[in-house]
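Only one protein chain is missing from this complex, and each of the others stays in its spot.
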Amino acid sequence: MSKIYDAVVIGAGPAGISASARLAEMGLQVIMLDEQQRLGGQIYRNIQQSSQKTRDDMGDDYTRGLNLALRFEKSGAACCSGASVWDIEPDGYVYFSKDHQSKQIRANYIVIATGAMERPVPFPGWNLPGVMGAGAANNLAKEAGLTPDCNVVMAGSGPLLLLEACLLIKKGVKIQAILETTPKFLSADAMLKVFSALKRIDFLKKGMKMVGDIKKSGVPHYKGITKLRALGSDKVEGVEAYNGSQRLYYPADMLLAHFGVIPNNHIYRLLGCHLDWNHEQRYWYPRTDKWGRTNFDTVFAAGDGAGVKGALAAEYKGELAALEIGHSLGIIPKYERDLMAKPIEDELAFDNHPRPFVDAVFAPVFSKDSFDDDTTICRCENIRIGDIRKAIGEGVREVNELKIVTRCGMGSCQGRMCGPAMAEITGAELALSPNEVGVLKIRPPLKPIPLGEVAEMELEGTGAGPADLFKNQSK
Amino acid sequence: MVEYCRASLLFSTDYIGFQLSSADVIVIGGGITGAAVGLGLLEEGAEKVFIFDEQLPSQRLSRGNFGLTWFMCKGGNNPNYAKWCRMATQAWPDFAASLEAETGYDIELEWTGGAIHAFGEEQFQNYADSIEVVRKSCAEADLDYPVRMLNRQEFADLIPDIEIGGDVSGAMYTADQGHVNPLLLLAALRSAFQKKGGTYHSTLSVSNVTPNNDGSITLQTSRGSFTCSKLVIAAGHGSSKLIAPLGEKLHIYPQRGQLMVSERYRRVLKVPVLCTRQTPDGTFLIGLSTEDTALNSQVTVEAMKNQASNAVRLFPLLKNINWVRSWGAIRVMTPDGAPIYSRLKEFENITVLALHSAVSLAPLHVKAIAPWILGKSEAPQISHFSNYRFNV
Partner (left out) sequence: MFKQETDQTKETVKVLLDGEPRELQSGVSVAAALLADGQIISRISPSSHKPCAPHCLMGVCFECQMEIDGVQQQSCIVQVKEGLKINRRLTGSKGEEK
């Protein structure tokens, strides 16, 4: 394919949609790729095909996506759904698979808006059938109108856990208990940050209503729980935890576990973007300037994938990236860019007031004791936490070395589910911070691709011939 | 009394410090070669051996090793290298067994031979001709060369559980070699080394090598200074910068190798083919590229496409099997492809090792290179692998 786009936007969530729309509105040739079949990302999943009931259940935070989608349609940006990006190069080449064919396209600018994921935290039984993310349950409601119809326990920490709990309570789901690992009392750090949050009384009121609704429902709700376990042999049958020394146990067919949201940063690591460490929320994110530009001049990061700040912030960051790309391409002059950016930056600041407080309240705390030797850490390859510790005992100090010795991170998910915990556990064993033990190297493919599809793909002429199998031999 | 106690405490701390930072032999480089040599040194009676390893992912060359324990195709026009490779291959089964017995690591050695497939008649004939070249070389070293060409039917019969592609004309084949898991080999060597009393220092970098007048060597590192009586440098691409200040140039150059790994599939291929083998856990490894690049271990889509294309042409089954990850590493290549085992002319207690195919040659690094380093014995081939052979 010899066509060159002005921009390729990877990800069709709020950041991707708003970036694409703004770019197209400026008259640029833009294509938006997403592996899902419909735009919306996770938060606005299935928004264009959503039922009235789903929109009523989810409220304004979901229906905002309708206007966003409408704007996108009007803008003329191209949407390429069902397109799974599996490689990307800083000079603008993007490789993706759609309808069982792999293609190569090229753009002058790339906006990466691939979003976030639920933080994967291994605890005993977390890989039993019936254990899902709280966000996962939310996805099923939006995707297919599904509601849990069995005994449910919810566990973990984070605003999304409580949001989903409220939603399920409203729908009449039989929630047996909410077991929060969030500490019982606010830390000093969180208390200091409440002042900034006070600038958003509306947000705080919303939060307090949420907590109040949960209380009114009578669902047992604990904080500061420890030793969370999902029990069962072939599927989850019950959930156990400790409230201090008091043992809690609830029979359940479903455990919705959620430990916060972290960037899905695989694609940034594949590219080789410089990363920074968010110590409070314990995740890596790409280093960017205020427009979202990474260390690669023509690659921008927007949305939760660049740092978890929520759906509105994602929208704003998508806009800002688009404005700067427009400016860089010479479509709009600097003063126009700055004029249009100002109200967006103001909205961003307004939106961000409660964030430091929320991040502090739900800051995860991990130590050696958080992880049992017998717990599976690598679900794909069936590797136990004890296997990791054994390798560390034999001198392994870095997560890539751990990966090659134990196979942890070598499976289909490419370390998405075990990478964060590998760093936490290695750091805890070595008395180092998780950002001091390396980051798993990511190479293509970002998603599995059939070998036949790779073999058949058309590439721009590169002159690379087949390998000389005898190059090393018989000299 | 207090002064006396304080003085003896100081003395014992210094003494302990000295004990912790001095060794008989230090090996710089904890990859497969460094770990094998370290193990061999202990087995040969060296008392205190340290291995220094940076654990830098970009320099972990075993990440790009295909895992073949082969002699086939090695040593054409180089009888010493042909002999060396053959000796290594023959030593593999016992080597694997003893390593597994010592450490409990199953390094997945399968002694199932090896093949190189041919497409079309011309390639078939080229391979047949090349067999004779290597056979001649082996004859000069008093070696046989049990390699032959299989026609298409014979090749298909050799691997009955997987279909071969339409234009596969046959394969070069020998039964006397195998394949192994390079990553587990590294883990097992490191484990055996430590079990035998070796000290493994990880995430430690050496910045300076200083030979002293009394024959000892001092190393400046990121964790303080160390001394040793003998030094082995097996640091891959990091070796050059360590010996340059000593006036030595290491004749190596980087050659990138990329390989692809598939998802698991039920076991249908037990004989490793040069560019496609299936591991005991069911994943297919597909290689293999030989690119003259600088120290850039990025993978390229062109290479992936070529490798996938070749693999699917060989085994049509692979068409619908997913590629799930790639590995790449920069081989340490020498001008003639044979290893460098070299004592520095000016500093005979410093030895440098530089080579590709560290997996194939691992048994000899334990059994032959280690005793040579200690001055206990010298296999006749070793003198042909000096770094100085390139100074013409």
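Should a chain be cited, it is by its letter among A and B, assigned in written order, with residues numbered from 1 in that chain.
By our rule, a contact is a pair of C-beta atoms (placed from the backbone, for glycine too) under 8 Å apart; a residue touches a chain by one contact, two chains touch by 3 or more.
As the structure is a prediction and not an experimental result, all values here were calculated from the model.
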Considering the whole complex, which of A:Asp61, A:Glu143 or A:Asp189 touches the chain not shown? A:Glu143
Would you mind spotting which of A:Val94, A:Met117 or A:Ala197 touches the chain that isn't drawn? A:Met117
Have a look at B:Gly120, B:Gly282, B:Pro335 or B:Gly375 and name the one touching the chain we're not showing. B:Gly282
Among B:Arg86, B:Lys230 or B:Arg264, the residue in touch with the chain that has been omitted: B:Arg264
When the complex is taken as a whole, what residues of chain A touch the one chain not shown? 35-37, 42, 49, 51-54, 82, 84, 100, 117-118, 120, 127, 129-133, 135-137, 139-141, 143-150, 234-235, 253-254, 264, 376, 379-382, 411-413, 416-417, 447-448, 450
List the residues of chain B that touch the chain left out of this view. 263-265, 281-282, 317, 320-322
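In this section, only the chains that are shown with their structure count from here on.
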Mean-CA-position distance for chain B and chain A (Å): 39
For the chain B and chain A complex, residues of the former touching the latter: 53, 55, 57, 60, 62-63, 73-78, 116, 130, 133-134, 183-184, 186-187, 190-191, 194, 200, 202-203, 255, 260-263, 274-275, 286-290, 299-313, 318-328, 331, 333, 335-337, 356-357
In their complex, what parts of chain A are in touch with chain B? 87, 93, 95, 104, 391, 394-398, 400-401, 404-405, 410-412, 414, 438, 441, 443-445, 448-452, 454-455, 457, 459, 462, 464-475
